[in-house]
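For this depiction, one protein chain was excluded, whereas all remaining protein chains were kept in their positions.
Per-chain numbering from 1; labels A and B assigned in written order.
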Amino acid sequence: MEGDSKHSAKTWSIPDPTLASGMCGTYSGINTLMVFPNRPVHHNDEPHTSMLTTAKLYQIESFSWLWGRHMRKLVNEAVGTFIGLQKAVVDVETDNCKLILVKKSREYRSMIQACYSEISEQLQSMKEKGQTSDEEKELIECSGLLSKMELILSLFEIVFIETKPGSIVLSHLISWIHQHFPECLDRKREAMESEHPHQHPVYWEAVYGLVLQGRTEDVRQMLASHPNAGTDAFLSIDELLRKMPVYQVYAGVSEPEFTVRWYHWQSECERRLQEGHFTAYHHLTILCQILCGDQSTITSLRDLMDTWYHFMVSTLLFTNPTIKFFRLHAAAQDAISAMRGEDMTTSLDHVLLAAMEADALQVIKKCQHVLDNNWFTAHITDLLYHTLSLRNEQNSLAKLRESLLLDYASDLLGHSSHWQVGILYLDHCGPSGIAMAQLALHKITLTDDSRARKVIHMASDRNFDAVVDSVCKVMGRRALSQNRLGAAIWWGVRSRDSSFTSHVAHQILHKYIAEGRFESAPLLDQLGPAMLLSDTLTFLGKYREFHTMYQDGNFKNAASLLVSLISSKLAPEYFWPILLLDALPLLNSEEPFISSEETYELMYCMHNLSQSSSKSTKQSPMETEAAKVSFLEKEKEIRLSLSNNLARALMHEGTVED
Amino acid sequence: MVSVISNIETGHDDMIHDAQMDYYGTRLATCSSDRSVKIFEVKGSTQTLVADLREHEGPVWQVAWAHPVFGNILASCSYDRKVIIWQEDGHKWRKLHEYANHDSSVNSISWAPHDHGMVLACASSDGSVSILSYVSNTWESKKITNAHSIGCNAVSWAPSVTSGSADGSNNRPGSVVQRLVTGGCDTYVKIWRLESAGEWVEDAKLEGHSDWVRDVAWAPSIGLPRSIIASCSQDRRVIIWMNDSTTGVWQHRELNTFDDVIWHVSWSVTGNILAVSGGDNKVSLWKETLEGDWVCLNDSANVQNTTEQRTL
């Protein structure tokens, strides 16, 4: 890392001179900022025309390495592990919890490794094709980042999750080094595959490298291939290597017992060295000096250990194999000064050092400072939070965890296609997460029905009724603006928005008047209880019922429904003429379907209608000139039919009474 | 890392005063001293002009999109003392309503949260604030006269408080208190509340600035029982006003004193970041730390000096 905490703020620039005279920034999307040249104006004065000729606007978004095609896998794979972890720690009893945390940590690591090896393959194939491009540069950068994150996470796992403070850590550290520094095995293979291994230039480098990682079996194999393997010196060193005690937590050897064995073994090494077992063989002397823990010999081989932490672990292996966790810090400092001196340290070194000091907060802070997104920090903080909860320690991390997860989720929500993953994280961030999820779901662009359905599904899963309503309303509005009345009313009914559905129902009625056909008749016939959403919709639904009854020849019921529609004033006034025209064939039928009382109702309605139409005001219920003409043409006929029907009905009613 | 995802030639002949993306970030409205309001369709890095609205007779200060549940509706306010509400109808933009009941420049407009209905607040140099609402097919207006002496520069609505209740349900219509915040030339930031009788009353008068208040912005609610307002002023300061509902007292904390006048504050959609811009040619982003301090995340500035810090 270049500037440490000296630069608390990072500055990005837009090379545009027009912005030099002042600019304004305003938020325009979840993570999008809009910037344009601007200068303050006193609103009270008429402003003078500025020099500006063309005004440009910039949309700015944060961009992260995480959005790269290969790295995206981490986003989707990690969310599964994350949710699995949240569920597991709730379900499982505490004993197994640590195992789960270690398992989850390894899952994160293995996805980083998988991502790393995929990028390596990609880079390899690019190299073979001889392509060099910006993409390659980016991939190299990413692969470097991934291997460092994996290095940190595996140390983090050892230090914070797997081991207890105060316990012996070296065996874990050795395997950490084994994983990340496998070069000595490559050298071994290279040498052993050659015709005369012992003459290969890297033969002894490989031997030293292996012993410095405690890989004694490999060393013995290599030495066995030496033509002098049968000599006393070789047999002697082989015995020492074979007998080297290794401390393992679960090996059944107690720490004091191990210390005694170690002491005996190392004195034996020293004795043989003193007695000159190896004087004939310079290389074996060095080997034995390493076994004896000779600091200057180990230091002289530091080039075989790329880093101070490898150096530290190798040194400890032969000088202090039972080192306690809390002494690690001093050893680390020694190693750093032996390797290069403090001024050469990178941010990675600082992170690792902080981990060895068991200062988790520093690890998180330092990572946060150098990584441009919160994928890594949020997940390790979550792991640590659950580890501490497990130990019933006072958990100061709860707030930090939540805020890092919120930040990570908000990065995801700002990305055009990771919004769903973002919502999943917000489920685990307390009330703030719920609030942010609602805000974000409201803001998801409803590009098509299928995306809208996904937003609705996510919202209703979480009981965000207001989000569901608002999505349906927006979809209804849009359908209306596209002149899709059927779709509009369907969304309106779903959102239970009465004023909107009324509005659409009116439009459907108008369209019926103009065209004589119904938009989405089947929908209207099946409204059910949704019909009660608004008066206009109720009318529309009932009016469709009338049509169905009439078509089915159920004239009696059709007639009484029609009359009740007219007399209840449920019908909008502009629709009355249509209803009266509909009544005409029923009035003219031989058998009276409309009773005398009902006929009076219709006559009353007729009276009102002709009065208002004669006024011919703007408010006239007659929608169009054409409708008016057609109604006036039929007016006489309707009146005649009304009186005829009245007579027939009265007669009929009289007969029935008799 | 930050990248410019698009740059948009607006074609305005004079200074742009405001640019607002619609609710979903697919359309952009801009307004300018050239008296026009323009609407662009933005898709990725391309944009097309869909409307050039020229009804104002003076510089247009601000534009504001209504919530999409009301359809495609945009409001604009101008030096010509007018507020115009525009509607897209059959893919043509037309004037839906014009409000000309102010005696001086209308400087700022803000739509209420959509659960209050289609309601717009307008702040004017005549010192008053108008609240326009669309009720049963007509526009009604209410006025807070003499809200700020000398003039009112900015107005912003409080988020609908019930959103973000912990159980995830926020269907408690009727119980929602309507509040808004204004900032004026009298150096005050004022909170207004709608009484059940339908009158707007002063809820709080916040004293802290020593010069004209240029902008106010009420932060989106992020699930905590507290309200946050940011205000900025000619006095080069940005103040964060915070009210946790337990005490009901507005605490203030100075975000920073800048090198120049600050004239715009803008909250991110999720309410966790504040963008501050002013005369120093910088836009700086601020975030509250866990300890309750406000720290600067970065600024996008026009200085040619980029430092990349992503190496681990």
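Please note the rule applied: a contact is a pair of C-beta atoms (placed from the backbone, for glycine too) under 8 Å apart; a residue touches a chain by one contact, two chains touch by 3 or more.
The definition used in the following text is that contacts and distances are computed from a predicted model.
*Asks:* Leaving aside the chains you can see, what is the UniProt protein name of the one that's missing? Options: "AP-3 complex subunit delta", "Polynucleotide 5'-hydroxyl-kinase GRC3", "DNA 5'-3' helicase" or "Nucleoporin Nup43".
*Replies:* Per the UniProt record, that chain is "Nucleoporin Nup43".
*Asks:* Of the residues A:S225, A:Q482, A:N554 or A:N588, I need the one that contacts the missing chain.
*Replies:* Spelled out, the listed residue whose C-beta touches the missing chain is A:Q482.
*Asks:* Looking at the full complex, which residue from A:T132, A:S396 or A:Q526 touches the chain that isn't shown here?
*Replies:* From the options A:T132, A:S396 or A:Q526, the contact with the absent chain belongs to A:Q526.
*Asks:* Which of these touches the unseen chain: A:R39, A:H70 or A:H652?
*Replies:* Spelled out, the listed residue whose C-beta touches the missing chain is A:H70.
*Asks:* Which of these, A:N320, A:T345 or A:Q420, touches the one chain of the complex that we don't see?
*Replies:* Considering the complete complex, A:Q420 is the one touching the chain left out.
*Asks:* Against the chain that's been left off, what residues of chain B make contact? List them.
*Replies:* Counting only chain B, the missing chain is touched by 44, 90-91.
*Asks:* Determine and list the chain A residues touching the chain excluded from the picture.
*Replies:* Against the left-out chain, chain A lists 69-70, 72-73, 75-77, 79-80, 83, 416-417, 420-421, 424, 447-451, 453-454, 457, 461, 479, 481-487, 490, 493, 517-523, 526, 528.
Rule of thumb we're sticking to: only the chains that are shown with their structure count from here on.
*Asks:* Can you compute the centre-to-centre distance for chain A and chain B, using the mean CA position of each chain? Integer Å is fine.
*Replies:* Centres of chain A and chain B (C-alpha means) sit 29 Å apart.
*Asks:* For a test of understanding, state which residues of chain A touch chain B in their complex under the given definition.
*Replies:* Listed in rising order, the residues are 1-3, 7-17, 19-41, 43-44, 46-47, 49-50, 52-65, 141, 144-145, 148-149, 346-348, 351, 367, 370-372, 399-400, 403, 406-407, 410, 413, 430-436, 438-440, 443-446, 462-466, 470, 473-474, 477-478, 480-481.
*Asks:* For chain B, which residues count as touching chain A in their complex?
*Replies:* Of all residues in chain B, those touching chain A are 1-21, 23-26, 28, 30, 32-33, 42, 58-59, 61, 67-72, 79, 88-91, 104-105, 107, 114-115, 125, 151, 153, 163-164, 166-171, 214, 220-224, 261, 263-264, 266-273, 275-277, 279, 281-285, 290, 295-307, 309-312.
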